[in-house]
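In this view, the complex is presented without one of its protein chains, the others remaining in place.
Order of writing sets the labels: A, B and C. Residues in every chain begin at 1.
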Amino acid sequence: MKIQSVNLSNTNVILTAYLLDSSPEMPNIKQRPAVLVLPGGGYRACSDREAEPVAMAFLAEGYQVFILRYSLNQHAVFPRPLNDAEEALTLIRANSADWSIDPQKVAVCGFSAGGHLAAALGTMGSTRPNAMILGYPCILEEMSDIFPAPVPGVDQEVDELTPPAFLFHTFDDRRVPVQNSLAFADALNRKNIPFEMHIFPTGTHGLSLARPLTSSGLQSMVEPVVAQWFGLCTRWVSSVFGEFPSSIEPVLDEEVHEYSLDVKLGLLWNNEQCKKLILDAIPELGETPHPDAMGVPLRTILSYDGDLLTEEEQKQLNDGLKTISVI
Amino acid sequence: MKIQSVNLSNTNVILTAYLLDSSPEMPNIKQRPAVLVLPGGGYRACSDREAEPVAMAFLAEGYQVFILRYSLNQHAVFPRPLNDAEEALTLIRANSADWSIDPQKVAVCGFSAGGHLAAALGTMGSTRPNAMILGYPCILEEMSDIFPAPVPGVDQEVDELTPPAFLFHTFDDRRVPVQNSLAFADALNRKNIPFEMHIFPTGTHGLSLARPLTSSGLQSMVEPVVAQWFGLCTRWVSSVFGEFPSSIEPVLDEEVHEYSLDVKLGLLWNNEQCKKLILDAIPELGETPHPDAMGVPLRTILSYDGDLLTEEEQKQLNDGLKTISVI
Amino acid sequence: MKIQSVNLSNTNVILTAYLLDSSPEMPNIKQRPAVLVLPGGGYRACSDREAEPVAMAFLAEGYQVFILRYSLNQHAVFPRPLNDAEEALTLIRANSADWSIDPQKVAVCGFSAGGHLAAALGTMGSTRPNAMILGYPCILEEMSDIFPAPVPGVDQEVDELTPPAFLFHTFDDRRVPVQNSLAFADALNRKNIPFEMHIFPTGTHGLSLARPLTSSGLQSMVEPVVAQWFGLCTRWVSSVFGEFPSSIEPVLDEEVHEYSLDVKLGLLWNNEQCKKLILDAIPELGETPHPDAMGVPLRTILSYDGDLLTEEEQKQLNDGLKTISVI
Partner (left out) sequence: MKIQSVNLSNTNVILTAYLLDSSPEMPNIKQRPAVLVLPGGGYRACSDREAEPVAMAFLAEGYQVFILRYSLNQHAVFPRPLNDAEEALTLIRANSADWSIDPQKVAVCGFSAGGHLAAALGTMGSTRPNAMILGYPCILEEMSDIFPAPVPGVDQEVDELTPPAFLFHTFDDRRVPVQNSLAFADALNRKNIPFEMHIFPTGTHGLSLARPLTSSGLQSMVEPVVAQWFGLCTRWVSSVFGEFPSSIEPVLDEEVHEYSLDVKLGLLWNNEQCKKLILDAIPELGETPHPDAMGVPLRTILSYDGDLLTEEEQKQLNDGLKTISVI
């Protein structure tokens, strides 16, 4: 994994990228979905409780994750925070090839005021995310009262370009009333934008993952019932973006420039000379190897079964394969 | 998060540390459990499929994680790999203060040949981990046949110092027979070392997380039933190491050197002068603030509720508090 | 378990009771919560798919369950179905002692049109349930269009006496639009009635448990994501009604009329003569038996450990205890 921090245009606005490694052993993961996390804090802070722990939870799903620390306090005059989010999203898509991201699978995930910003990006952004995850979001214009500067009511802004949404909220949230999520759901429904929403009866505002991990040590911040949101959410994300591929058909689409142990068995098998050379060296493979093996480089197969060839024999076979010309 | 790579004594042996950040917002997480991951690969490779994806899954639990790429192939002559693991464990404990780790909560987690090494560390190590997580581990001496060099049968080595263990295996693993885990469980039981063990009927060798994420694209590497192991495992780890604290009693044990907005409300409340100054500025707090608030720095409380004080008023209050002497 | 069918006042209206057994081995379960199930079917049928399988799922939680087949078709003229439900609820509470039910823990659970009836009972009933479970409920007055007779819009009827509610719905339900649940949630919120609500994005109308079991064999009726509703629901019910008690303190509140093996150990221990007689016969028990044992009849303890006393010795001890007078 690599971690990169990028200063965006506005003062003190930082995008931190958590980028998982690619590996030849994981050929099914060339492009990953990405999640842009917007922590909450009333446009006065970006809570650490809604930043790294949330990022880690999405990384465990195999997604590339970004945390945006956006414009706050006197700088939080709309649309400045929205511009920060637009800039972050544009940067993620612009670098998607380098960062192994599918540019059409970028979700935004915001909490509280960060949920307002996420919903604003999804409804008003000059560029839009492909999915929105909104935790106890501020939605209504009247939430402006607790912010340093007025914000638009994003329930008023839902349009045909708004991406699908996942929302969760607690009924007894006294800081950001559940009416916020209900109003946004209603607005999505009117525009026929699909959504999943979970309203739990009990839990204070700002629960983040609702686990001891994000509790600041406070019992009131641990709600096992609400903590179910994250599992529900990842299931939703994979229904929207799809799972990482795992079909029995090995992926044999790349072009071969030179035969060697590092070429997938299925591609070597397509060449009769290669096949003969390999079978002479490793008769155990048999005429029709297991389909699973066809998508794996021969070297990997050998590494799993050390009895097949000695290192010296591997070297010989590799040299032999290299002499066979690719048509 | 920080990522650090450390070269250990032996050639090509690298320990990669994934270290989560501390935060004043998470005062209950000063020391974290740690997991030392040992990927499998027949002592001939360290599989990427059992490295970073597993590390991410444990990071999402809030643990510090380390991946050890230990001695392989001609270097895998015992006890050399064991020495690598001992060195890694020693290093982790030696740096536990810097790395926010509880040195008595370090688990080792190994798969296949890495499971052999993990079990060796737990039973034969000159220093021992506090818990062992063993995925389809090689245990029996006869597994030496598929390794580059002979290894001891670790079922023979279980002693009174062996830490508790979590094991999982599939019945129809043809590469590393289930007899390996059964024999180790039996040996643990004879020495009265507690363990949890899950044997699933179906699944090939080397499943890692058994999810599309770690499938290399092969259908045979996705087994939702087996994928339950990780949830079972984290539940076990937290029963062994305990959860992150989250009691309603705020933690008020630190020493105060200077009063300011950055001091926890409960500590400020213990000083009558501070209390008076604060109540004059923020009568909304009331004589007896909510217990949850007592363990939180006053500045954090103010950041959640921007209506309480303007930035200017915050500065004034902070200056006022600083003039009050700590007895 | 006993099954009883009761004909209610209106033609063809039948209440079927599924009543779990009490047992001296389960002294913590004297009164059970109850669930009154109202299957859906457009007030034209009561679907078997939303009847027995749902009843079984609640019985597995230890609840007494009732299925009401209410007035349909030409008989479904409001308030006749409501009267059926009121009569059923009254009957359940009137028989609560006989049927081992806590009369203050009776939930109603309805699906589709049955959800309309459940919500009507909760908002308009002359007697009210203690909780409502509403699956893809018809709520709005405009749903009258698909019913044999007009019904009131129950979102208009929420009042202060309305009990807490659990709702689930799918966004793309074309038969009963999600707007029904959203409107009811909004009405509950305005009256500050607590609720839990789950809206899933995908799934046809009438999913029942959304499992193969209730699928009628149709793939479209199996939705693993939606099937999560039942686990969420039972968790909600136990948060509303509480779990069955399981404290370490044995329940020792009953009055003893005669000492014998059938009296709880803790109550025998309170009498010095009994205690002495028992310790003479079974010294293994020790002066201070495990607290768990104190709430269990002595005969049960003996049944678990057949080595303690022969049957003949048990008889003797029993006879001896009976001679000791209860003060």
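As a working rule, contacts are C-beta pairs under 8 Å (C-beta built on N, C-alpha and C of every residue); 3 or more make two chains touch, one makes a residue touch a chain.
Everything numeric here is computed off the predicted structure, so don't read it as measured data.
Undergrad: Determine which of the presented chains are touched by the chain that is not presented, and list them.
TA: Looking at the entire complex, the absent chain's contacts are B, C.
Undergrad: Which candidate, B:D21, B:D186, B:E284 or B:E313, sits in contact with the chain we can't see?
TA: Checking the options B:D21, B:D186, B:E284 or B:E313, the one contacting the hidden chain is B:D186.
Undergrad: Among C:A107, C:V222 or C:L298, which residue is in contact with the omitted chain in the full complex?
TA: C:V222
Undergrad: For the chain that's not shown, point to the residue among C:M56, C:L161 or C:V326 touching it.
TA: Among C:M56, C:L161 or C:V326, only C:M56 touches the chain that is not shown.
Undergrad: For the full complex, which residue in B:Y18, B:Y43, B:Y136 or B:W236 touches the chain that was left out?
TA: The single option touching the absent chain is B:W236.
Undergrad: For chain B, enumerate the residues touching the unshown chain of the complex.
TA: Within chain B, the residues touching the omitted chain are 164, 171-172, 178-179, 182, 185-186, 189, 194-202, 225, 228, 232, 235-236, 239.
Undergrad: Which parts of chain C are in contact with the chain that was left out?
TA: 1-3, 18, 20-21, 23-29, 41-42, 44-45, 47-49, 52-53, 56-57, 59-62, 73, 145-148, 175, 206, 212-222, 243-248, 250-251, 292, 295-296, 303-307, 311
Throughout what follows, only the chains that are shown with their structure count from here on.
Undergrad: What's the distance between the Cα centroids of chain A and chain C, rounded to whole Å?
TA: 41
Undergrad: Taking the mean of the C-alpha atoms as each chain's centre, how many Å separate chain A from chain B?
TA: 23
Undergrad: So which bits of chain C are touching at least two other chains?
TA: Residues of chain C touching two or more partner chains: there are none.
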